[in-house]
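The other protein chains are all here in position, but one chain of the complex has been omitted.
A and B are the chain letters, set down in written order, and residue numbers restart from 1 in every chain.
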Amino acid sequence: MTTTAAAPRAGAPQTTIDKLADFADSRLGAAQIIKGSARKIFPDHWSFMLGEVALYSFVILLLSGVFLTFFYVPSATLIEYDGVYEPLRGQYISEAYASTVDLSWGVRGGLLMRQIHHWAALIFVAATIVHMARVFFTGAFRKPRELNWVIGVLLALLAVFEGFAGYSLPDDLLSGTGLRIASAIILAIPIIGSYMSFWVFGGEFPGEAFIPRLYTIHVLLLPAIMLALIAGHLFLVVLHKHTQYPGPGRTNQNVVGYPLLPVYAAKAGGFFFIVFGVIAFMAATIQINPIWLFGGYDPSPISAGSQPDWYMGFLDGSVRMTPGLLEWSIGGYTLSNNILIPALVLPGLLTGVLVAYPWIEQWATGDRGEHHLLDRPRNAPTRTGLGVMGLVFYGILWANGGNDVIATHLALSINDITNATRVALFVVPPIAFIVTKRICLGLQRRDRERVLHGKETGEVFRLDNGEVLERHAPLSAEERWLLVQHDGYTPIEAGPAVDANGVRRPGTALQGVRRRLSNFYFGDSVLPVTPAELAAAHAVHQGHEAIEATDDVQHNRPAITSDH
Amino acid sequence: MITVMRARRHRLALPLLLLASLLGAGLLYAAMTPLATATAEQPVTAVADPTDAEQVAYGRELFLANCSTCHGFDAEGGSTETGSEKVSGPSLIGVGAASVDFQVGTGRMPLQATGPQAPVKQPQYDDVEVKAMAAFIASLAPGPAIPSEFLDPAAGDVGEGAEVFRTNCAMCHNFAGSGGALTQGKYAPSLRDVEPVHVYEAMLTGPQAMPVFGDNNVSPEQKQNIVAYLDYMETESAPGGLSLGLLGPVSEGLVGWIVGIGGLVACAVWLGAKAT
Partner (left out) sequence: MTDVIHSNPVGDSEPSGASPSGSGTTVDTRAGGLPDRFDNPGLPEHRPRMADIDVAAARRAERQVAICFALSAVGSIVTIVGYFLVRLAEPTAAELRTSNTLIGLGLFLTLFGIGVGAVHWAKTLMPDHEQIELRHAVESTPEVKADAADIVTVGIDESGIRRRPLILASLGGALAIAPLPAILLLKDTGPNPGNSLRTSLWEEGVRLVRDPDKTPILASDIEVGSIVHILPEGLVVGGEFSYLEEKAKAAAIVLRLEVEEVAEAARPDSYSGLVAYSKVCTHMGCSVALYEQSTQTLLCPCHQSSFDVLDNCRVTFGPADRPLPQLPIGVDADGYLVATGGLKGTPGPSFWELG
């Protein structure tokens, strides 16, 4: 490698750019890198930009966050406020709160940066979730991308923690109440809860130790871990090359799109500025988290509608709907199931299911192949149904987290909403699953219908015998391909429970589970049309098809409308 | 018909249909929800005076004609049955002129329909009539009078008002007086655009679910500070842009999703669409 640098290329470097290029290449092997990557192909689709929204929001969070650290004081020590915001003067508030109020009111661009930071945080987590949903519903988590899916789930989880940490740092009344709840969740942990709470908070809640500790976690520990995971996430995207939607010319062995240089550099680079611009626009025009109105944290006052940011809302909702009778006193000890189940077990289970899902599906399908072509959600009806079921489950929890705001704005009762969601949480998701799956199967049948009988034209004509028909136009090869390209799966067949010698085969019970699971996935699958089926359909409807296919019919039999 | 059939195949047909049905559902809901109207400007001109015989007599006349169905002819409370609904009104002995001025002056009374609580609506009576009824109720037994001082927002201290507000009011009315939910469909109403005198009277009399904050516990000066804080909220509360109703993180989350994610997805769709 190094010898090439010494050897002059075709003539010694002439211009400054040549010299710079030579400098970089001889030290970094830049030419090799550019040759290998600058013309890499990326497929183009709007839904592929959702992950970029998350990535760019994260970068914006780093930039605006650095600005905020220049002014924020991570200290919970109470001081008598004497800053720029007049209504708070003379009150005892923490230095953290005082500095956050002052950076909002006394630093030019300070409020803007705080609002950029907060909006970017909300959008970061939201974009992460939407991106995850896209990956899930299109089956992009399948081999070889299972590990990247797991990294993504971890990132989503860390994003929520990181967001909560940031929400808590200003030490205002709202965020202090959030920390109060966090401390109660720690206290509820069996056996070690009270000790852990005292270690985390450096003594009794709230204490003065926690804010500086949380600051280190928020600006150093979590961002560093997330940055490493993001680097891994992106590395794997490059290694696997991006997935693509099915379509003419797209196969499992190629990737069709535009080269990194210049098209994707301009599009993706430009999109960073667009994301930053949109967030700046929101920060300029929409107020978020007006902490100076909340007052500093004090355990006695509280505000109606004390809520966490949206991404913690589902946990708030689950805690609100859990009845208190789950708190048990056993043998002189207290087991606070009313906190543990909704606040720790439930999110733990959700995370576990998400992490395991790629392997669950793999096991059910027996499909160990690589998949680089995305599924249209309708072509994986069970997965799509499960995904919608999960989202509905999440949505019900989330809605109950805002039940007080819903109650006041829709003239309802919080008690009624909570009771309704207690029932809905168990009833509605399965219904959502069934309905979604039926819709997918219906769409698949419609796709078959279109392939077999062509597309409706909206033109109606009458035969000599008086029969009225709608003219169907055959699909082009490109149009048809989208509807027939996917793999059709049927359930795993049951092997005999006993072998040839009448001995029970080992592992039959597990295989039974697997068979049922596979049947659950593919028992009612709709298979794509085969050329033979299409030919058969043409044969059956020959007369009909002939009419459709010939142009002169159009002239001989003028279309009539039902208006006549 | 052809055009209709063609139209339903247009690629915008589904989004437009969705939009139309959403709009329809919204309008239907709006039509079915009784509108809460803000109170009208009510300059305090006539003062309820229980010793003014003429005013008391007029008030009694109004009371008998309009309030006695529920509150009884002697204002000792009562009940009336209309069909299956039973409406009962509490005794008004000793509630004072302040209570009448608050309930009738903000349009809460007379009650239009039974419900978890009486909503604010357009006042049914003019100021003279309200004050006459207040004088009549005050003449039955002593009670809190309509306050006439400590109502000037400009004379109050916003900072101290905020502190007292946070301890005594924010738990129900929220940190910015935007209101909040109570149990079983009851709610603490928004305090925006509420006359200082009505804020003061509510603290004195504890209407509906609200507790009483007598002058011994929240002094007249403190009440004036609260009025000053609420006034500050109306004018100075949103230096960061649109206030989103000052409801806290729920409305912020909604906007983050709709404007933020919605706007960025729109940008991404534009980015991914082929140029013509």
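Keep in mind that, in the parts below, a contact is a pair of C-beta atoms (placed from the backbone, for glycine too) under 8 Å apart; a residue touches a chain by one contact, two chains touch by 3 or more.
Since we're looking at a predicted model, the values are computed, not measured.
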>> With the missing chain put back, one of A:Leu50, A:Leu112 or A:Leu374 would touch it. Which one?
In response: A:Leu112
> Looking at the whole complex, which of A:Phe124, A:Tyr215 or A:Tyr297 touches the chain that is not displayed?
Replying inline: A:Tyr297
>> Of the residues A:Ile17, A:Leu325 or A:Val503, I need the one that contacts the missing chain.
In response: A:Leu325
>> Please identify which residue in A:Glu370, A:Glu470 or A:Asp524 touches the non-displayed chain.
In response: A:Glu370
>> Using the document's contact rule, name the residues of chain B that touch the chain not shown here.
In response: 163-164, 167-168, 171-172, 180, 182-184, 186, 188, 206, 208-214, 216-217, 235-241, 270-271, 273-276
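FYI, only the chains that are shown with their structure count from here on.
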>> Suppose each chain is reduced to the average of its Cα coordinates; what separation in Å results between chain A and chain B?
In response: 40
>> Quick check on the complex: what are the chain B residues that touch chain A?
In response: 1-2, 5-6, 9, 33, 116, 158-159, 162-163, 166-167, 170-176, 178-185, 187-188, 229, 232-233, 237-244, 246-257, 259-261, 263-265, 267-269, 271-273
> For chain A, which residues count as touching chain B in their complex?
Replying inline: 44-50, 53, 86-91, 105, 111, 115, 118-119, 122-123, 126-127, 130, 173-174, 267, 270-271, 274-275, 278-279, 282-290, 293-295, 298, 300-310, 313, 402-405, 407-408, 411-416, 456, 458-459, 559, 561-563
